[in-house]
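Here is the structure we will look at.
A single protein chain has been removed from this complex, and every other one stays in its place.
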Amino acid sequence: MPTDRREPTSPPPAAAAAAGAGAGAGAGAGAGRGVAQARSLFDREILVEALKGSVAKLDPRVQVRNPVMFVVLVGSVVTLVEAIAHPGVFSWSITIWLFLTVLFANFAEAMAEGRGKAQADTLRRTRSETEARRLDEDGTEHRIAASSLQRGDLVVCEGGDLIPSDGEIVEGIASVDESAITGESAPVIRESGGDRSAVTGGTKVLSDRIVVRITAEPGHTFLDRMIALVEGANRQRTPNEIALTILLAALTIVFLPVVVVLEPFARYSGATVSVVVLVSLLVCLIPTTIGALLSAIGIAGMDRLVQHNVLAMSGRAVEAAGDVQTLLLDKTGTITLGNRMASRFVPADGVDEEELARAAQLASLADETPEGRSIVVLAKERFAIRERDLGEEHQFVPFSANTRMSGIDIAGRQIRKGAAESVSRWVAEQGGTVPGGLGQVVESISRSGSTPLVVADGRRVLGVIELKDVVKQGIRERFDQLRAVGIRTVMITGDNPLTAAAIAQEAGVDDYLAEATPEAKMDLIRSEQQGGKLVAMTGDGTNDAPALAQADVGVAMNTGTMAAKEAGNMVDLDSNPTKLIDVVEVGKQLLITRGALTTFSIANDVAKYFAIIPALFVATYPQLSALNIMHLHGPKDAVLSAVIFNALVIVALIPLALRGVRWRPSTAASLLRRNVFIYGVGGVLIPFVFIKLIDLLLVAVHAY
Amino acid sequence: MLSYLRRSLVISAIFIVLLGLAYPLLGTGLAQLAFSHQANGSIGPDGSTLIGQQWKGPEWFQGRPSATIDAAGKPSPYDAMASGAANLGPRSRLLEKEVARQAARLRREGITPTNELVTSSASGLDPDISPRSAYAQVSAVARARRLPVAEVRRLVASHIHPAQLGFLGAPYVNVLDLNMALAALK
Partner (left out) sequence: MDYFLTILVLVALLALAWRYLGSYMAAVYDGRVSWLGWLERPVYRLLGVDPEAEQSWQRYAGSLIVFSGVAIVVTYGILRLQGVLPFDPEHLGAVSPALSWNTAVSFVTNTNWQNYAGGSTMSYLSQMSALAVQQFVSASVGIAVAIALVRGFSRKGSATIGNFWVDLVRGVFYILLPIAFLSGIFFVGQGAVQTLAGPAVIHDHLTGFTQTIPRGPVAFMEAIKQLGTNGGGFFNANGAHPFENPTGLTNLFSVALLLCIPVGLTYTFGKMVGNIRQGVAVLMAMTIIFGVWLGFTSYAESQPNPAVAAAHVVSQKGGNLEGKEARFGALPSALYGVASTQTSTGSADSAYDSYTPMGGFGLMTGMMLGEVSPGGVGSGLYTILLFALITVFIGGLMIGRTPEYLGKKIQAREVKLAALGVLVMPLVVLVITGIAVSIHAGRAGPLNAGPHGFSEILYAFTSQANNNGSAFAGLSGNTPFYNVMGGIAMLLGRFAIIVPVLALAGTLAAKNVVPAGLGTFRTDTALFTGLLIGVIVVVGGLTFFPAVSLGPIVEQLSHGRLF
């Protein structure tokens, strides 16, 4: 069966079903399905796990990986020693709150991880130990544990069996329920040969029998990798995260002497400062807010992708998605609906339009593809031609790759529809002639971006059906948004340049690549990359694999081949190419959240200085109380308020870190202005308010 | 590494010859030719108009306090070999004492203290005072020299240099010029 979508006639039912499933899933897909169970931010189960996790993470070997929070932990130990040596409400309060600061940071990370873990558990249940029916060389079957399957083994799966591991169908065809992985309940067809031969371990064969060659090493199946990914096990820091960590470490390193030298400075000035206050000042100054939330932001970013039913093989790819400047999008399924719809009958000279419509309808009655049905519907709408009960003897002629036509033989008539050249050849073979005007009509239809389908009755060419490519609703606006954020869209299509240009124009993409071959795609990606741009693309076929590997962000469709999935750095479980746009969004959100919280964290320091510095030297230089612009109650109050604020702000920002800062497509300038205002200016002002409030509260409870 | 060293030594030698000898010597030659008076320190028979002097006694217009100290660290006002300021901060006890002392001295001499007559200059060699400070001394000088106040006042007025080009810096009176003119009055 042909699967080439360039074919003017309708694709076979199986492929159409798969494409339809993808196209129908839409942008909002994923919510509440499959791995991507949307959980409320503070799901009770996760919360409990996270609380346990935050204590477990106190292990210094874990803490040392986060330099900022490690300093806080060391600081809390120092104050603890001080508190034991010189007990007092103040030193104990500070010690407790510093300790809480560390716990809050751990809690944030554990929360983010917990959400991943919960999803991994769902997946793990489907991996429950299954038996495999291994087919040995002598043709006998052996039942062995799925986990002992080796790469290259052949296994048999029949209706009702779980496919034991990843593999490639070498024999047979089957409908497979992949809902365990994709969440999509409609079964898909898998068959040997071609681009739909890959099966995933953990999915279920519904009917028929297939023989599968195992392609995964034990423990390295797609499902295993997915579990590891959503759990965040062995999470590698991404390039940008590393860069930010370096900046935060640098800030921490510089604040260390800033605070340490205050001791000799104060002594020179005739003042003494307590270690507890110095540690408090240090903790308040180093960027604890972003330091505490940084890894949670990264984990949550991956998690958000999973909620879109996209699995990223690395955080690096998610980050790269935010940087993408060129999007290569397949026309079919992404820009246009997967199916072309009949929109017009163009009769040949001397043929009545109704006659054409009748013949077209007859030829399409058995054609269950959306295109075929749309012809029947159009004929009914235009001429009220009812679907007739075919009483007379008739025989449907199904589509074949050889003839590239389909039709019906009825009452001695042979009605055929298909690509212009195939039908023309067929008519000529029958001894008929092709009317001169046909070529022109066909070309003008192609030029307008539609597909011409020629209908012939025996030796007579009746006319042409125009199958229109329907551009998805709202896609144009989507591209406009992308353009506004500086992303260029390129449509990839197998269509000829004329058709491609017309659709490109209608859909509003910036450019197109017509008659695309895998090589042409590859060249396009390379040339974009040479110009310094980052390229994202989607693909499913084995011949897409090189391009997927070359692209900075390569999203493989889950329906695609194993080769494609291995080559890309993301897999879209919904096989919905429009996802690329969502992926870009998640990537951007990730970076924005980091930047916003860094800015906020540093901006906070201003208010903390105004709280602590006057308190620090008030004994020697009472005149410095002029800097106490918040009119905090007393020096100890002031320091404690700042420390409490510093700790609580971490908790307060956990939802933001997990959800991500909202991103709306707009120009860089307006986005920046907005975020600088909220997180920069807001970051300076907010702590003044809350430190004062905490101070009032402390006074109210007579803490001192 | 060795080639860096060789090049560094060679270029250092070239620079010493070109920038350390040719540049200043050529400049000196040109300066001596074109601006001989200025290049040698604007020095007249009674001193340099650019370098202030210590004027003792009520019969002379006085310059600003000078904080220069000699090699032994003792106060040595208007010691040109050791230009420099008092370097006392605005909340310094020492500064307050010194300013009070200067103010008291001026008042003793019948001069109403002005801002710059009680503050020491940055170079310790300030040759100038403001017109206000010159006028403040007119009656004391006139009394000491038994000259009509109006005449001394006129003398001061004729020695006011306006700010350069009308706006650069402040108007000032060169104390040496003024005192030379004062001496010539007799």
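The chains carry the letters A and B, assigned in the order they are written, with residues numbered from 1 in each.
Definition applied: a residue touches a chain if its C-beta (ideal position, glycine included) is under 8 Å from a C-beta of that chain, and two chains touch if they have at least 3 such contacts.
Remember, it's a predicted structure, so these values are computed and weren't measured experimentally.
> Touching the left-out chain: which of B:Ile51, B:Leu147 or B:Ile160?
Selected residue, touching the omitted chain: B:Ile51.
> Could I get the residues of chain B that touch the absent chain, sorted low to high?
So the residues of chain B touching the missing chain come out as 1, 3-12, 14-16, 19-21, 23-24, 26-28, 30-32, 34-35, 38-43, 45-48, 50-51, 53-57, 60, 64, 71, 78-93, 95-96, 98-100, 102-103, 112-116, 118-130, 132-133, 163-170, 172, 179-180, 183.
> In the complete complex, which positions of chain A touch the hidden chain?
239-240, 242-244, 246-247, 250-251, 253-255, 257-262, 264-269, 281, 285, 319-320, 322-323, 325, 483-488, 531-533, 587-592, 594-596, 598-599, 602-603, 605-606, 609, 613, 616-617, 621, 623-624, 626-627, 663, 667-669, 671-673, 675-676, 679-680
In this text, only the chains that are shown with their structure count from here on.
> Give, as an integer number of Å, the spacing between the C-alpha centres of chain B and chain A.
Inter-chain centre distance comes to 76 Å.
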